[in-house]
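Here you go, one structure.
Only one protein chain is missing; all other protein chains are in place.
Moving on to chain A:
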Amino acid sequence: MSASQSVKKIIEINPYMLGTMAGGAADCQFWHRNLGVKCRLHELANKRRISVTGASKLLANILYSYRGMGLSVGTMIAGWDEKGPGLYYVDSEGGRLKGTRFSVGSGSPYAYGVLDSGYRYDMSVEEAAELARRAIYHATFRDGASGGVASVYHVGPNGWTKLSGDDVGELHYKYYPVEAEVVEQEMAELPVT
């Protein structure tokens, strides 16, 4: 799970669920916070945590009820519940998709290319984190509207942890270090005769 820009694009809904931000920042922040409230109310009313399915449905239903009114939200809800890991894509048109990997935002086609070619369901955490970081880097490289910081979070049975937050500019030189140029000819002063 990664995001870019120095704006916080990964919103912590609760200790075991994260939401990503794409589209309108205000809309995403507000409605994710609202979702956090609803999830907590669910916990209090039902004495158990809400599932990722349930949380994503709550958000999708809210966004659907505002359809046509200009909300701009493209988000992924990622979390861990009794059924294991869950990932849902939810957007302001009311769409909601369950899947194993998604990419959202203006740079998303670029990220999909890198993500799809390196993905396996049984990857290790380190491999997955590096794949996600790489996908963000390559999307940022090509997409003018992306940039800043690539944050990577891991969501496990005990909740989420932040794995890294690398400046994408620095990532560039890490992946493609500057090689010393071979100097063919150097300009030199003419000998004075």
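General observations
As a convention for this text, contacts are C-beta pairs under 8 Å (C-beta built on N, C-alpha and C of every residue); 3 or more make two chains touch, one makes a residue touch a chain; residues count from 1.
Keep in mind that, in the parts below, contacts and distances are computed from a predicted model.
For the chain that does not appear here, its UniProt entry gives the protein name "Proteasome subunit beta", which is one of "6-phosphofructo-2-kinase/fructose-2,6-biphosphatase 4a", "28S ribosomal protein S6, mitochondrial-like", "Proteasome subunit beta" or "FERM domain-containing protein".
Among A:54, A:94 or A:148, only A:94 touches the chain left out of the display. Where chain A meets the missing chain, the touching residues are 60-61, 63-64, 67-68, 84, 89, 91, 93-97, 99-103, 108-109, 112, 119-122.
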